[in-house]
Structures are given as structure tokens and as C-alpha cells.
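Notes to accompany the following structure.
As you look at this complex, bear in mind that one protein chain is not there, while each of the others sits in place.
Chains here go by letter, A, B and C, matching the order in which they are written, and residues are numbered from 1 within each.
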Amino acid sequence: MSGNSIGKEFVVTCFGESHGKCIGVVIDGCPTGLRISERDIQVELDRRVPNNSRVVSERKEEDKIDVMSGVFEGLTTGAPLCALVRNRFANSRDYDSLRFVPRPGHADYSAWVKCGGLGDYRGGGRFSGRATVSLVIAGAVAKKLLDIFGIKVLAYTIAVGKVRIGKTTSVKEILRRKFQNAVRCPDVEAAKRMERAVLEAKGEGDSLGGVVECLGLNVPAGLGEPFFDSLDADIAKMLFNVPAVKGVEFGAGFRSSEMKGSENNDEYLLRRRRIITKTNNAGGVLGGISSGMPVVVRAAIKPPSSIEKRQKSIDLAEMKETTIQVKGRHDACIVPKAVPVIESGIAIVLADHMIRAGRIPRVLREESLNGKNQERKKRA
Amino acid sequence: MSGNSIGKEFVVTCFGESHGKCIGVVIDGCPTGLRISERDIQVELDRRVPNNSRVVSERKEEDKIDVMSGVFEGLTTGAPLCALVRNRFANSRDYDSLRFVPRPGHADYSAWVKCGGLGDYRGGGRFSGRATVSLVIAGAVAKKLLDIFGIKVLAYTIAVGKVRIGKTTSVKEILRRKFQNAVRCPDVEAAKRMERAVLEAKGEGDSLGGVVECLGLNVPAGLGEPFFDSLDADIAKMLFNVPAVKGVEFGAGFRSSEMKGSENNDEYLLRRRRIITKTNNAGGVLGGISSGMPVVVRAAIKPPSSIEKRQKSIDLAEMKETTIQVKGRHDACIVPKAVPVIESGIAIVLADHMIRAGRIPRVLREESLNGKNQERKKRA
Amino acid sequence: MSGNSIGKEFVVTCFGESHGKCIGVVIDGCPTGLRISERDIQVELDRRVPNNSRVVSERKEEDKIDVMSGVFEGLTTGAPLCALVRNRFANSRDYDSLRFVPRPGHADYSAWVKCGGLGDYRGGGRFSGRATVSLVIAGAVAKKLLDIFGIKVLAYTIAVGKVRIGKTTSVKEILRRKFQNAVRCPDVEAAKRMERAVLEAKGEGDSLGGVVECLGLNVPAGLGEPFFDSLDADIAKMLFNVPAVKGVEFGAGFRSSEMKGSENNDEYLLRRRRIITKTNNAGGVLGGISSGMPVVVRAAIKPPSSIEKRQKSIDLAEMKETTIQVKGRHDACIVPKAVPVIESGIAIVLADHMIRAGRIPRVLREESLNGKNQERKKRA
Partner (left out) sequence: MSGNSIGKEFVVTCFGESHGKCIGVVIDGCPTGLRISERDIQVELDRRVPNNSRVVSERKEEDKIDVMSGVFEGLTTGAPLCALVRNRFANSRDYDSLRFVPRPGHADYSAWVKCGGLGDYRGGGRFSGRATVSLVIAGAVAKKLLDIFGIKVLAYTIAVGKVRIGKTTSVKEILRRKFQNAVRCPDVEAAKRMERAVLEAKGEGDSLGGVVECLGLNVPAGLGEPFFDSLDADIAKMLFNVPAVKGVEFGAGFRSSEMKGSENNDEYLLRRRRIITKTNNAGGVLGGISSGMPVVVRAAIKPPSSIEKRQKSIDLAEMKETTIQVKGRHDACIVPKAVPVIESGIAIVLADHMIRAGRIPRVLREESLNGKNQERKKRA
């Protein structure tokens, strides 16, 4: 497994296992002079595991961020920013019985083949959902960076199982509402039905998937480096690395395959001397380059593989068929947890492409450097 | 636009414009000793533009391959393999009127912003579908390489507009049938309706999209380099770089978001001491690593943007609203053309991951080297 | 051999063999809007093989540049720029006898092992000095780019065999003089002795090496991306890829190892509010980052390996000792040919680091874009 870095200018390298010492990340290429605090990152980490929710697992993870390098006097220095979260409360013994019996739907078997049986199997090891902590940390930095340039990334749930968001929920509404419900869905009515569906599945020892939609707002036209580093291609790559994502689409997506050209094409209009499109079936990306319209992407999340129902599997040590029942506290639906992760992933890609397109300077001078130096000099 | 290379070990770099001198590719990292001829590549190129088809554009492209480096005495040497196709029959004047008026749905506007209006606009320039010739060339080499290891990549059309393939079309059937119809659909009955739908749209000066499905057969378990170079992530990245792709999904894909864990999980079975899964909702990829089951991926293709109907646009030189009507011979449906391109793209990713996973040696010794040298010596 | 690309933003990929169809290069990441003509590149290519010189090989190579993509209406488009030179006059039969007998000093044996005997052995194949044509082409583009920002790269010979340049030759003198002698040495007196030394070695069927020095002038302070992409590290990597380079040093280089700190440290001074150093023992690079002083780098060039004297070798087919005598027209000294190659290599690295440091915009607007568009519109 040699692919633990992503990005060309804002390069994110991740490490850590579910039941090892920590989960962490190194960000290389973050511009100098970005004001960032551990608090900024902690807020995002806390979003990953909501409290008081019956929908996601009750394990109290209490991920506490520790920035190890790259920040000095509250500003990034341009040196690599390493940050990590130490693991606690992990009960590895729960997993001993699973060592040689791969759980259906999990990475257990494919990872076992790849690592020749030598991987860290405890709690999914490297393949645990906890690995997304790396993304959330890097995403928090990326968001702070994008914020300076007015770019916002916003994800939310649009489907859980067969319950979908109402059609009337517009971008404006999404932005206006504080959708602090357990499923992170901007349609309050649908949210209730989603929660009920999850609890019902949970009651059956089963699980549910869903769909997360994410908007990139105020993304300037011109981001993306085709032929091979198209903006949509890089976003899709990022999202398929998020555990449980099985589909990604932009704008009208799969639906566009059923449309006629005359329906699908987004016509151009001028509004206050700004070029916009009447519709946004393209999802803000044309020819792999952002068009200036909102980036609209959706990710299909499969239902969690850990279910209480008994399933067929193989004892790899004995090479014979057996059955398995996955015990312990598991999420009956990870869609709400996926929301900040997907947001983070997309923020990382946008930050990388903003730098690649030359739209973010290497040194950010929010505060005049001279003024700052004078002040520092006085202190010294 | 600085992203014209893809892959880490089998590295493909592409170049060329629609109405420039050529479209070409450099493959770096192809193992030494692969037997490859211009004929092998030509066959694939010819598949890109079918003859005698009313479905796709009638422009006779006659792409003739020219291998410029990296092959000696019929075998790859390990040095970079450059190959290209010279452009002919291009009528650039057709495009003069489009220079400052972006065609809705095309990359014209986003590329114009990116290049500050200095791009080669003729025939879509770098953003033309012709750029996929690079993929087909590299894909031909990748396929020859995969073939040695028994891996086959097979793409076909499963939907055109609202016409979908019948559910009964199994993988076995797909492999058995010679689906030489104009839409490249293995369901002969559906194929006829697809053709009719395309011709109907064409008659209206309109266009149709569709869905291409692709199988990776005999892909060994263990390919993929998570966290960030998951096999599905790299395939998705490749596919979103193919013009017109707006969605990608693996296995049950978006449908899995509506399933319960107990339905979606693929249970393990033993068949002749080989581990398989009962279902393949995962599409052959678990935790970003191939599972040994067929890789199943689908790409949503939007309808071609060039339609005869009049559409609203902007005159970028004058910054005022105008309308545009795209003339010339255009494809009313590019789905059949996309089939070999998607096949090629996936073959490239699989070749790269086979090498990354250490499963392809740097020197292929199909023929015993000693025997060969002796024979050569005699000739010399 | 999978390392045929270099650079992170100005990415150069090379291909081609000595006796194949061509030697070429793809430049990915060159900013849009750079004015470049085939003439600009041809001038540099012609410098590689001086005419009427008894010092280097008399083979008339007549390398004619052919720009295949990435340039439109005289300006780079931002799309990958592919350019190549077709090979002519190659007499491959000369090399048949060498196929299994590696020439001492050449790459024959190490390449034979790497490629399992399947490489293109004709004329050194991929390991021929002709491969440097790729560097010269890319270097020509890099120089044009650097020129806009006032940066000049200037290489010259400072030693041939045991003949060294006089100490009095200052940078100013070097810049002032038109050193159009056959050895490209700015010290006219030394140049004569160098030429004599080469001809003498040639007469003995032997060869001579030497040292090339290169200056990077007006390189701004702040280039270089430590820890691992230090400016000197990237220049050194580039130079060691040039065939025959066996040593690289910056500023005082190996001599600094004999100095005391008080001698070697370059003290800072202010001159017209610009910070300079009294000496430049650092060679313009401190901590891997340019200091604003001239970059000074020297490369040791070994004597050409092709000599007429009989040498011991191995018959690889028979695995027994034998002797070899390398016939044909060979350079008795390649130092003069190395001068433009080293200049090119360093220009490529500087261009890459200028872009990486955010000092070159993605779109160059030498001419006001609007004015240009208006003019074009009139023409259209």
C-alpha cells in the first residue's frame, strides 16, 4: 500500500491505524501565513462524531487534535504541518475472533491478500473508518485556506436508504437552514423519516446507506488541469477513497445519460456582467475545468458492512467455509459521519487546485508583514 | 493545464490537439520485452471510429498509428514508448465563428478562462473527443500487457437515452455474443431500439447520452494502494477525465445506497478452493483493493453538446448575450465511441496497479533470453 | 526504466533512441502565452553540434526541430508541448559487432542487465549522447520563459583534461567576451591550449574530459523547496542525468571542505538597498534556497568512453573474456557539446522552481489580451 499521499501542491499524506497509537496527517505545501489554531481543527473533528445521536455508534471517541509541526505563533510557516489524534478506548480483543474470518463487505479479505495476512487487523486497522480522521484534519486546514478566497464547501445528506430529500429543497434553503438533525439532512421532514428508517434497520440488526451531496460555492472558473487532473476527476478520486463510497456523480450525473443534448446543455446568460448558466446540469465542471457555477457532486454511500445478522464467510487459516456474526457497537448508518469527511475531501482537492492554478500565493499576507515585524521587534 | 500524465509505474503522458499536427502519447514504465506491433494498436484505433454507422459522425478519421520510440525488433525495450496519429481532413475554418462564443455544454468557456483566451480553439483543440486517441493507443499497449496475465477488459453499452439493456444479459452472454451492432450493446434487441432512438434524436437536431459498463475479468485480488490510490479511486479518476462522463459507480453503485447491509454485503464461498462471493455488489473492489471478483464499473455519458438547435450563449469579446447554432457533422450519440475509450482507460489503470503490486516483472521473458540471443547471434 | 519525467510544475518527459525514428520531448505545465518559434529552438539545437570543429565528432547531425503540439499562433497554449527531431544518417550496422560485447565506460553492460539484453543497442540506443537533444529542446523553451523574468543561464568550459582556465577570468569578462572558440572557453589563451590537448589525445586514439561551469544570473532569492527539493539538489539531479557527468559542486564546492568557517561564510552587505554577499562561496544557494546571488555550479565531465585503443571486455553471449576496439567517428572530447546541454538542464530546473515558487503566472500576458482579441476578431 504505497498510495498514502494525494495532491500536487497541497499534498496530504496520511498514516495511522484504528487501534494503533494514533491517526494523523502531514500537509506539505500549505502556504505560509495561514492563521490556524488547534481549535479550528478540533471543531471539524468534533463534527465527525456527533454527540447524543442514536443514529451513529455510541463509542465516545473524543478525538483530541495535536499539531506537531508547521505552525508558529499561530500561523503556518510553510513547513510541513503534521497533526494527529491519539487513539483511546480501543478494545482490540473484540477483534481476535475475526482475524482469519473476513467480514463480508469489509476490506478484510482483499487487505489480507494484499498484506499476506500480516496487516494490523484490529478494528479494521488501516481500513477502519477512523482513517478518515486524517481527511478531516487536512480538510479543516484546507477550509481555512479556501475561506480567505471566499470558497465554501457544504455537504449534507440527501438520502438514507429509500428515504430521499424533497425536491423543493433549494441551495438557498440549504444555506439558510441550520440542519442540526442527527442525519444532517436540510429537509427537516425527510430527516425525521430518515432517522426512523435507521433506527428500524438497527432494530433488525441491519444497516442503511444513503447519498451525500456536496456543494463547492464561489469556486472560480478555471480550476482543473486536464487531460488527467480534471477537477471532477480529482474530486472523484478523493471521494472513492472514502470508505463506503460506491458511486460519484456531478450535476445531473447518471440522470444526464437519459437526457437529450438540448435538455442537458446549460445555456449561458449574463447577470450583472457575470457569465452564468441557466441550469447547472454540468455540476460546475466543463471539460474538467470549473465553470464558475457551483460545483455539485453526489456520493453514494453503501450500508455499513458490520451487521449483527449471521453471514457466510471463510476461515482463511483452515480454508473452509464458516459463518460470522459481527458483534460490538456499530453504526447502523454512517451517512451522517460521511458528511464532514466528504466536505473535507472536496476542500482538500479545491485547495490543491487553487494553488495549482496560481490563485493562492505562497505567502499569505493578511496582515502587513512590515507592521507585524515592527510589532515583533518591539516585543523582542 | 499541467496534469497530462497519469499512473505511477505505467505512466501515460498525452499531447496533441484536434486540429494540430497530431494526437499522441508517451508511455513510460512499460516493462521490457512486451511483443507489440503497430497493427496491435491500429486495431484498437479502428474500433474507436466504426465504419458504416449512421449512429456516430461520418467524418472519416483514418487514424494511422506511428510508433516513434521504445520498440525494437518487435519488443518494447523499457525506454519510453511514444506513438502518435497525425491529424488529417480537419477543416478549421468551420470553427472561426465559434472563437468567442462558447458552445453550451462544451469546455469552450471554462477553457477560455483557464487559458486567458489563448488556447487552440479549433475543433475543441485540446478538449476535443479526439484527445481520447491517446488513451486508446496507451490502452492497446496496456491490454497486450494484461493479456499475458490473463486479464481481460470488456466494455459495452447498457443504455442509450432511456433505452436500457434487458436484465437477463449475463456476463457469460456478454462474453459469448459478438455484439457487432452500431451501439455496441450485447442485447441485440435493445441495440435496435437504441439505434432507432439515436436516429430519431439526430432527426430532431438533438443528441443522446447513455451508460457504458466495463468488466475487468481475472483481476487478481490485492490490487489497489489505499488510502489514496485505491483501485476504484484510480479507475474513477481515469474515467472522469474521459470527456462527457458525468457519473461513475462500482458494482451496485448508487443502488447500494438504497440497500440494507444484509442485502448489499457479498457473502464468501469456497468454489474449488477458490474464494468467491455469492453476489458482487462491491463490483470487485473492497476497501479500495480488488477482491478477485470481476471489477464492474459503469460510466454515465452525457449527450453530445454539439446540437443543431439554437442555444443561448455569450459573445466573450463583446461581453453580450447572443445565440449559437453548432453546424457541421456531429455525433448524435458518442456512447459507442466511448466504449473502447473506457476499456482503454481501465486497462491502463489495471496495468499500472499490476506493476505497482509487484505482479508484473520489469523484464518479460516470454521467450528464453538465451535462446533468443543465440539466434540473434547467428543472424549477426 | 521508468524515470523519464522531471520537474513538478514544468514537467519534461523525454523519449527516443539514437538510431530509432526520433528524439523528442513533451513539456507539460509551460504557462500559456509564451511566444516561441521553431527558430528559437533550432538555434539552441544548432549550438549542440558546432560546425567546422576538429574537436568534436564530424558527423553532420542536422537536427531539425518539429513542434508537434502545444503552440498556436506563435504562443504556447498551456497544452503539452511536444517537439521532436527525426534521426538521419545513422549507420546501425557499425554497432552489430558490439551487441554482446560491452564497451568499457559506456552504459552497455549495466543497461544490458537492466533490460535483460532486450534494449535497443544501436548507437547506444537510449543511452546515447543524442538523448540530450530532449534536454536542449526543453531548455530552449525554459530559457525563453526565464528571459521574461530577466534570468539568464550561461555555461562555459573551465577545464579540458589538465588545462584549466586562468584565474583572472571574472564573470564580467565571461559575459563580455564572445567566446566562439571550439572548446567554448571564455579564456581565449587557455582555449587554444585546450584545443591542442584534445587534438593530441585524438591523435593517440584517446579522449579527454573537463569541467563545465554554469551561472544562473538574476535568479531571485527564495527559489527551492527544501527539505527534499532544494534548488541545488534538483540542479544536481538534473546534471547527473547528463551522460558523462561524474561530479557536481556549488560555489566553493569541494574546496569549501578545506576552508574554515570564517573563510567560507559569505558576509552580508547592502548595495543600493539590495542585500548581497561579499563573497559567493555558497554559489547562490543557502539551505537549499536561492540567496539572490548568482547560482554557480560546476560539473565534472569524464573523457568519452569510445576510444580506438584496444580494451578488455566480456562476450556476454558466450560469457568469456575478449577485447574490443571501438571504431567509427567519435568525439575525442564532449565538453564543448556538454556546455549547451548543461545550460539547458539548469534552465529547466530554474523554470520549474520559478513556477513552483509562484513567480510565474499560469497565463503570460505580454500583449494585452483584449487588444489581441480585438485584432483577431477583425481578422476573423
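One rule holds in what follows: a residue touches a chain if its C-beta (ideal position, glycine included) is under 8 Å from a C-beta of that chain, and two chains touch if they have at least 3 such contacts.
As the structure is a computational prediction, the values presented were derived from the model and not from experiment.
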| item | value |
| --- | --- |
| Which residue of C:Val55, C:Leu98, C:Val211 or C:Val363 touches the chain not shown here | C:Val211 |
| Candidates C:Ser110, C:Ser170 or C:Asn218 - the one touching the absent chain | C:Ser110 |
| Subunit C residues touching the omitted chain (full complex) | 1-6, 8, 12, 14, 102, 104-107, 109-111, 113-114, 126-127, 131, 134, 159, 161-162, 201, 204, 206-211, 221-222, 224-230, 232-234, 236-241, 243, 246-254, 256-270, 273, 275, 277-278, 281-283, 285-292, 300-307, 309, 311-314, 319-321, 356-357 |
| Where the unshown chain meets subunit B, residue by residue | 8, 357-358, 361-362 |
| Residues of subunit A (touch criterion as defined above) contacting the omitted chain | 1-5, 9, 11, 13-17, 20-22, 24, 26, 28-29, 32-33, 68-70, 72, 75, 77-82, 84, 96-97, 99-100, 114-120, 125-126, 316-317, 362-363, 365, 369, 372-374, 376-377, 380 |
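Assume only the chains that are shown with their structure count from here on.
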| item | value |
| --- | --- |
| Chain nearest the global centroid, as defined over all protein CA atoms shown | B |
| Averaged-CA centre spacing for the pair subunit B and subunit A, given as whole angstrom | 28 |
| Inter-chain centre distance, subunit B versus subunit C - centres from mean C-alpha coordinates, in Å | 38 |
| Euclidean distance of C-alpha centroids - subunit A vs subunit C, Å | 45 |
| Subunit A residues counted as touching two or more neighbouring chains | 8, 357 |
